[in-house]
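First the structure, which I've put down as structure tokens, then a few questions once you've had a look.
All protein chains of the complex are present and in place, except for one that has been dropped.
The first chain written gets the first letter, and so on, giving A and B; residue counts start at 1 in each chain.
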Amino acid sequence: MQDFKGTAQRITDLYNQQDLSDESIAQQMLQSEQTAEATSQWRLMWRKFKRNRTAVIGGVVVLLFYLTALFGDFVAPYSLEDRMTQYSYLPPQKIRFIADGRFQPHVYGLKSGRDPLTLQRTYVPDPEHKIPIRFFVEGSPYKLMGLFPTNRHLFGVEEGIVSILGTDGQGRDMFSRIIKGSQISLTVGLVGVALSLLIGAVLGVASGYYGGWVDNLVQRGIEIVRSFPPIPLWMALTAALPQHWPPLLTYFVITVILSLIGWTWLARQLRGKVLAIREEDFIMAARLAGASDRWIIFRHLIPATFSHIVVISTLSMPSMILAESSLSFLGLGIRPPLTSWGVLLKQAQNTQVLLLYPWLMIPGFFVAISILAFNFMGDGLRDAADPYTV
Amino acid sequence: MTEDTIILEVNKLTKHFPIYRGFLRKVVGSVQALNDVSFSVKKQETLGIVGESGCGKTTLARVMLRAYEPTSGEVLFNQDGEMINVFSLKKAELKRLRRNIQIIFQDPLSSLNPRKTVLEIIGEPLLIHGVAHGQELKSRVCELLKMVGLSVNHLDRYPNAFSGGQRQRIAIARALALQPQVVLCDEPVSALDVSIQAQIINLLQDLQKDLGLTYLFISHDLSVVEHISDRVAVMYLGSIVELAPSSPLYQRPRHPYTEALLSATPTIDPATRKKRIILPGELPNPSNPPPGCKFHTRCTYAQDVCKTTVPAWEEISPGHWTACHRAKELELRGVGELKSSG
Partner (left out) sequence: MKNEEKNYLLTIKDLVVHFHTLEGIVRALEGVSLHLEQGKTLGLVGESGCGKSVTAHSILRLLPPKLCKIKGGEILFRQRDSAEPIDLAKVDPQSDLIRSIRGHEIAMIFQEPMTSLAPIYTVGDQIMEAIMLHRQVSPEQARESAMEMLKAVALAENVVDEYPYRLSGGQRQRAMTAMALSCNPSLLIADEPTTALDVTIQAQILELLMSLQKEFNMAILMITHNLGVIAEMADEVAVMYLGRVVESGAIEQVLGNPLHPYTIGLLKSLPKMGDQTNRRLAPIPGSVPDPLAKVEGCPFHLRCPVYKQKGCDGKELPSVVEPEPGHLVRCVLYY
């Protein structure tokens, strides 16, 4: 029964005889290992993001909003200034889909009258008068994405009016105006975040990487900026804008004003990330290989924080949108003839108006949806970018 | 195998990290990470540096590479027959020196940028120094990959696709990219499993033979250090307490701390459970080290003189240095004796 010791000895000898040249080790490793497929940071992030349903829904909504804004003139049946005064304060119309037993979207024609008591205008739909909704109809001319002149709209009617979200006091279609407003409201955020990024990324990365007095200076600066209450600060700044400036210029200046405060949060977040990454051995390895500060910042730190920059930008969009809406609501932001959601909401400042024409509140609903969507998407991105969650 | 040319010399190297307190960052004390550390390394030898956490061995490696500026002392490197002081070099000269001294870190997960491919990681030093670009860079990296036993098919993969051992091979390839003469290995196998650890040790030994490398091998594992080193230095609380060729050091240590370390290390020989020397107490606070011999608070052989006077750094037999007042009189037990007394 001493046989087993002989077997053990044979195994030991096999170990000793092994061909252990590097070549053969590589061969063996290839055989015995099922290495994971090559996956980049972004692929991993995308895979994780996809699993988060609310985040994906948020992302889809955001995408939808921007697509609509991009093709706004095409999607909106009317232009910004199409006034249909005979239809002022028209409540949202009901769209019916089946006519004469087949699929034919249509709205009823309207008979207008006045309420004998309040003298308010009232509209009575006339079931006999079906106005079919046509697709790709001709309407008021515009330039698609500012480039291609055309007059086709996604949908519209040849007579009467189609107004799925109602009209305002001047008979302007709310749906069209909300879409046009989104072009401003959603891009103010984009431009504002981009500007904040520029300031915040440079100062945040520098502050985190160099530390010492640079860090001290930037951090104290941030504290000072943040210690101002934002709304009065914005008010003061916008009030200083000359009234005679063209609306487009005002729009740009407002994005700059918004980003003046937005960058602080971003810089703080990035500084924290950089502080953590700076301590990683691969930064030390690069330094000890002779890399300059510039090399390390541009080849290691910024790429490493890039996913965080994306996340932080997404998460700071809502505050930008809100800030623009608040400013415009107060009459300090975007001014007509430009329109934003905040400008539209300004009509709903009066409780009387609210009670009688509640559909004027609908732009607020769009503000809320876009903010929620951005937050859901941002949260999902944040989780996906975190290497410590599965 | 080793020539007698000195390639690296460390003279009275001291590094104190100041401790700041309060808003105005007043210096209230300092952590004495390195104190008067001196040794020299011969061409193509492996000098092992062993000690417990907080003994200053990692700081030593980083100060030697000038990742931190030293408080005092010098590190001389033999560059083409001329001893140059690492700390007096200007930026460009320092960059040139970095091609000759490289480092391998403990944790290959942290030492490889997770966002870069193998090609980018190993090629980075070559790019920094403008040694190779494009196709040439790629073929250099392929050579390096083969050298460390990895497949060239791995070029476009990210570190997360590799096991711990493979990651450490990538880190070794990066360290060798610039064809350095000296490689500082800072616990290169401590994060690896036993079987992988042995593969990496063999690889390091083969590379040393093939490329004529000089290693400074830092580890807390006494058996690994003995296996790979020609000479071993034992560190305690920022100082070297003993330095000798590995065989005499392990067989007949001359410093009580070395004896205690050897005794505390568990061995796999089940027949002989050793009689351990259990050191009492803990490592003293390096910001407030004890006076005299720093080891006296835990030393079983300590006498009054140890509490007051710092022991001299003496060559007790040829090539065997130690700093202990009682080195000559004590009969300390090495690995062999520890076993037989079990």
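Heads up, the rule we're going with is that contacts are C-beta pairs under 8 Å (C-beta built on N, C-alpha and C of every residue); 3 or more make two chains touch, one makes a residue touch a chain.
If you're wondering where the values come from, they're calculated on a predicted model, not measured in any experiment.
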| item | value |
| --- | --- |
| Options B:Thr14, B:Thr71, B:Ser151 or B:Ser247, residue touching the unrepresented chain | B:Ser247 |
| Of B:Lys43, B:His129 or B:His227, the residue in touch with the unshown chain | B:His227 |
| Among B:Ile201, B:Ile316 or B:Leu330, the residue in touch with the chain that has been omitted | B:Ile201 |
| Residues of chain A in contact with the chain not shown | 1, 3-5, 7-8, 10-12, 14-16, 18, 20, 24-25, 28-29, 31-36, 51, 390 |
| Residue numbers in chain B that touch the chain omitted from display | 52-53, 163-166, 193-199, 201-202, 205, 220, 222-224, 226-228, 247, 250-251, 260-271, 273-274, 276, 278-279, 282-283, 334-336, 339 |
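One rule holds in what follows: only the chains that are shown with their structure count from here on.
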| item | value |
| --- | --- |
| Chain centre separation in whole Å, for chain B relative to chain A (CA means) | 51 |
| Chain B - residues contacting chain A, complex | 62, 65, 67, 94-95, 98-99, 102-103, 105-107, 110-115, 117, 124-125, 128-129, 146-151, 154, 156-158, 160-163, 166, 171, 174, 178, 199, 202-203, 206 |
| Sites on chain A touched by chain B in the complex | 20, 22-23, 25-26, 29-30, 33, 35-41, 44, 280-282, 284-291, 295, 299-300, 303-304, 387 |
